[in-house]
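Of the protein chains in this complex, one is absent; all others appear in place.
Read from first to last, the chains carry the letters A, B and C; within each, the first residue is number 1.
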Amino acid sequence: MTIAGGRATSIPLMGRDEEPTIFELSAPGRSAARFRDQDLPEWSAHELVPADLVSEPLHLSEASERDVVGHFTRLSHRQYSVDLGAYPLGSCTMKYNPKLCDDVASLPGLANVHPAAPAHLTQGWLELLVGLGDALCEVTGMKAITLQPPAGAAGELTGLLLMRAWHEAQGRQRTKVIIPDSAHGTNPASVTLGGYDTVTVPSDERGLVDLEALKAVLDEDVAGIMLTNPNTLGLFEEEIVEIAAAVHEVGGLLYYDGANLNAILGVTRPGDMGFDIVHMNLHKTFAVPHGGGGPGAGPVAVSERLAAYLPGPVPVRTGDGTYAWSTPERSIGRVHGWHGNTLALARAWSYILLNGGDGLRRVAEGAVLNANWVREQLRGHYDIPFDRPNMHECVVSARNLKKAHGVKALDVAKRLLEEGFHSPTVYFPLIVEEALMIEPTETESPQTVAALVEALIRIAEGASEADREAPRTTPVRRVDEARAARQLIPTFDARP
Amino acid sequence: MTIAGGRATSIPLMGRDEEPTIFELSAPGRSAARFRDQDLPEWSAHELVPADLVSEPLHLSEASERDVVGHFTRLSHRQYSVDLGAYPLGSCTMKYNPKLCDDVASLPGLANVHPAAPAHLTQGWLELLVGLGDALCEVTGMKAITLQPPAGAAGELTGLLLMRAWHEAQGRQRTKVIIPDSAHGTNPASVTLGGYDTVTVPSDERGLVDLEALKAVLDEDVAGIMLTNPNTLGLFEEEIVEIAAAVHEVGGLLYYDGANLNAILGVTRPGDMGFDIVHMNLHKTFAVPHGGGGPGAGPVAVSERLAAYLPGPVPVRTGDGTYAWSTPERSIGRVHGWHGNTLALARAWSYILLNGGDGLRRVAEGAVLNANWVREQLRGHYDIPFDRPNMHECVVSARNLKKAHGVKALDVAKRLLEEGFHSPTVYFPLIVEEALMIEPTETESPQTVAALVEALIRIAEGASEADREAPRTTPVRRVDEARAARQLIPTFDARP
Amino acid sequence: MGHYVPHTDEELATMLASMGLSSLDELFEVVPAALRLASGLDLPDGRSEFDVLDELEAVAGRNRTDLICFAGGGAYDHDIPSAVKRVAFRSEFVTAYTPYQPEVAQGVLQALFEYQTMIARLSGLEVANASLYDGATACVEAINLAVAATGRQTVWLSDGVHPTWRDTVRTFAAGTGHDIVDVPLSDGRTAWPETGEPGALLVQFPNRLGCIEDLAEARKVADRTGALLLVAFDPVASGLLRTPGSFGADVVVGEGQPFGTPLSFGGPYLGLFACRLEHVRRLPGRLVGETVDVEGRRAYVTTLRTREQDIRREKASSNVCTNQTLIAVVAAIQLSFLGTAGLRELALRCARASRYTRESLLAIDGVEPLASAPTFREFAVRLPVNGETIVDRMAEEGFLAGIPTDGGLIVAATEKRTRSEIDAYADAMRKVLQ
Partner (left out) sequence: MGHYVPHTDEELATMLASMGLSSLDELFEVVPAALRLASGLDLPDGRSEFDVLDELEAVAGRNRTDLICFAGGGAYDHDIPSAVKRVAFRSEFVTAYTPYQPEVAQGVLQALFEYQTMIARLSGLEVANASLYDGATACVEAINLAVAATGRQTVWLSDGVHPTWRDTVRTFAAGTGHDIVDVPLSDGRTAWPETGEPGALLVQFPNRLGCIEDLAEARKVADRTGALLLVAFDPVASGLLRTPGSFGADVVVGEGQPFGTPLSFGGPYLGLFACRLEHVRRLPGRLVGETVDVEGRRAYVTTLRTREQDIRREKASSNVCTNQTLIAVVAAIQLSFLGTAGLRELALRCARASRYTRESLLAIDGVEPLASAPTFREFAVRLPVNGETIVDRMAEEGFLAGIPTDGGLIVAATEKRTRSEIDAYADAMRKVLQ
């Protein structure tokens, strides 16, 4: 297929010169800091606190504002990012985030509010949180929500604690949580922290939960099941209604890992599928930027029967139209020191207002279209373990290249860096050998997706031993990870 | 000399991959633009204006917000800047500008004011402009000021028109303006636009104005003289008092080109030297960032006797403490459509408040110290045509390298790019063969200045024909300037 | 406190010592003692950035920014997308200077090349420069070009040009000696003299009363008299109207503020300048051209430098050095954001808001049109009370009502004005006029 229009190339225009650490840029006695005129008595350290507690000044770096700005600006030139080019990291939804959301997060009326200020002084914030919570309930088809969890994994654990509290309230002792073998690592880790044992169910030849195998492990010890839908292969669990029925039948609850919610916005809802607990990754679906690894936000929405267990306090609209905090009757307690990653929540709310109901559906359509198109184009060049209509991402395998040329998924990833793209997620899900998990996202134009596909095909066609040398054009070349672990240098002070 | 502390290297960490133009990134029908809900009748083009005036939609680029952001972000990675490293471009004062000034220029209370709003609605702005004007008068030792000129050259021309108006008011017909042979090109160009002929006086063997030669051209036709002090060789005109007396004796005026004011802040003042008219480059001395070539600001301050001629209106403080606009009695008229580059003026004001009187003197000290130190270090490696204490910049010559190795100033400049620094100004002032005009500025630390000097010495010591190949590590290599002029391609549409 | 010189006292001492000096004062010994300031500048000491920001916020708070804006006159209240602000103010663009070393300045150069292309298209001419200071000084440069090209000193200056721009033209004519002849309007359009030998006609499109000038007519006058036709245009109009170039303009200038720059009390704005290719060697300011590097890769560079003051000195086509590059980059980004469809839509929305405002005002007793010529996004009305008074009274109602002019008010509306704002504005005007 040819698409009219130019290609939005995504070459990482990044430099190749080493940058010293800020410690190496220091000179004794220098500082950028200057302080407001306080006009207070200049009590010395010893007048302020007991002498035996006072330390020598703690040694940090010593640089001027000019050098601090130069240093971190140069570091930024050694960092690939969405704003530099495509970032098809499967499961992570690295889409472009409207810049408006940055402006919202900088509003002084939001940023300059102390979290302990009582509700009547912070009505704007409460209104915002209630608005966001309601919208997220509508998007997921759930009834109530906590906005406290600061990321997806935190949401998972919150959800598992809800599950536990609910079962306990029913007077049941349950011990196991089921997850499919394709699940993300946070799922089993959260299960452990929730005090449950993980039971893994296999995927079938379609890449979906094997319903029979699931039924085989369902019993009265099962607290619930954690699923993503679409799952981590990018495939929709078509039998989700049957799965839900089976789990509910043994008294278990269904937990929805919302990492892949981007795929179904406005199309279908976890609540309608039968899920009881849903976490969302606002940093994936609702355009909170990923920040190099956070902050995100992982609200958890639940069905009616679990509402009373939510962490508190939750913001609510009162009868007289004002807003207040309210702690659910059987709340499991707080899961965050304050109210969650609030500025990230404000970004998500602005993103929802920008897109609206119509726009959110268009998000899902664009994401699914791009990802299916990628799979179609890669057929014949890469193995496609589950070659069926996918949702927002597709998983292909470099097994063919490994067999023929010794070129692994990792080599493909490094070669793609040379081509000017961030690489897909590799070696996940674990059930696919030499997996390349590609999530183009809806914000990449057809031209960019085409350029990405061409690069992947070029890599497959030119695959050779030399690919183990890749990447050759990046700020640093292949990094010695083994040495990092063997000779651990976790701080500047630990350098030999 | 060894200086303790790490080196702030200034490697431009910039990528080397071509970026298509925004036109090439376009796809028919795409647009990032979305508009506010106006709720107005949707009159068509033909209902709004006469049909024969309506055009087809004008063709621009067609890209999404994501691609616009990506494109210009990638372009920014192909651009060296002060925030990436040292930029010792002589005469330009490429110092680091405190980031606070950016925040000031973004204050909604300053940015969202229409320039035609009357004075009583814009008291904050007028107060700011009066405060800045007063401070600049104090810094230059002058009595009154216009803030309208948007850059140094505009200030020059304004000054020359003031000179003309003043002479005419005295009933004199003057035809000539004297400039030294080391003057910046804007000086003679402004002289022509001011309706005067340029008379050039030579510099003497010290690099200063030749007082005798000056006296020889002084007559009743001379309207005035334009000088920078320190001059473009970075040298202080030590006989400035005598020069002023001689020019004043024939009824001429002295114009101070403020490009080099950074060198004497708080040390001495043009007014005290005898100058009648002074322009300042706020983008050099007062930390308005250079913006890739502007905007700047070029206020012009004058002595008492010229105040009545200033462009108007000027902001003034009235008896009751409010602020108003007032047009000087014999104003030459406006030199800008509104009030000048006002947000740049606000930046400058914040810079003055930040530094204060004490800090401004420290600026001059730091600038002069760094520049003298550079000259001391380069002695023996480069020719130093005028080897005497300099002010904020020093001019050296690559004549020795040209003779010995055929390496020109231009080659040194390109080699320095490879070393991670922006190059000095080259081939200016014109009176120095193979000139390298180095202005380190006061914001570069001793470590950075040392690194710069070492790089220059390394270049001199390694000078060879191969230097004509430099730069080899920059986003593009040496650019064919002749071809650009020969086969002019000034727009994307003019491409062959 | 407050200064930005990084040197520690020890470093200062070490550097001084290495040069055989023992104090900073000695650095200034070349300055005659009598000229040295004895007791420093009479300015307060430096303060922390937090104190300064607090003070300037307070100062800024003494401006009325709550007024809903119906003023124009070359400065328009447009919406600015977050993306444009955020990308344009990346520090690589902000803290670079004129691209003297193209090898490390491709970012700014390419952005300017794209900007030139866009301005050329908007003006309908072949070449545009990389920016001038503002609309007013761009007019001056256009006249200088025309006089040099025709060898004639006389300029016919339409009264439809913004008054401050005309003032500016006159100020600079005192130096160049150009003979500026004012040409009056008749019912909102320039009434060109029958005879004369001008070197240039300068007309504004639409003009200061918002009226769309008859450029075809102006071109005929220029042809008849042998003058160049200089058009000061509103670049947003090109989203809807034919370009000045399509009518035969020789030089097109204008104010680029509407493309991404806030009102800012008047600056920094952006002088637009485009001309026919035959005049390129008289072009003022910088010009970026495409070329190749030694490896044949596409590259950009400032070109035709021999026009410029740093090479040509007293014979230069202009004295411009520092201009408005960053604002040009802003405009390039904003125009990329708008794109073909967005520019059209922007122009339509301005025109619709303007028409709705006009109709709302004319429905008020005592409000009359000042001219009958067609308008685009700005228009003038005659009022029973003088314009300054109206502006003052309307400010009390929460509006910046417009720009006073002889016998009336010039009113502008942009895509930012909504029906409810315009209705409220008309209601307030009704109240104020009673």
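Things worth noting here:
What we mean here is this: a residue touches a chain if its C-beta (ideal position, glycine included) is under 8 Å from a C-beta of that chain, and two chains touch if they have at least 3 such contacts.
Only a predicted model underlies this, so the values are computations on that prediction, with no experimental measurement involved.
Seen in the complete assembly, the chain not on display touches A, B, C.
Only one residue from B:Lys99, B:Arg317, B:Arg330 or B:Arg458 touches the chain missing from this view: B:Lys99.
Contact with the chain not shown here comes from a single listed residue; of A:Val314, A:Ile332 or A:Leu378, that residue is A:Ile332. Against the chain not shown here, chain B presents residues 27-30, 34-37, 63-67, 69, 73, 98-100, 102-103.
Annotation for chain C: contacts to the undisplayed chain at residues 49-50, 53, 79, 81-82, 86, 90-91, 416.
The rule we apply is simple: only the chains that are shown with their structure count from here on.
Distance between chain A and chain C, defined via averaged C-alpha coordinates, is recorded as 45 Å. Centre-to-centre separation between chain B and chain C, using Cα means, comes to 19 Å. Distance from the chain A centre to the chain B centre is 47 Å, each centre being the mean of its Cα atoms.
Residue positions 3-4, 12, 14, 18-19, 23, 26, 30, 62-63, 65, 69, 71, 73, 77-78, 83-84, 96, 98, 443-446, 475 of chain B are each in touch with at least two other chains. Multi-chain contact residues, meaning those touching two or more other chains, occur in chain C at positions 1-2, 4, 6, 10-11, 47-49, 81, 83, 86-87, 91.
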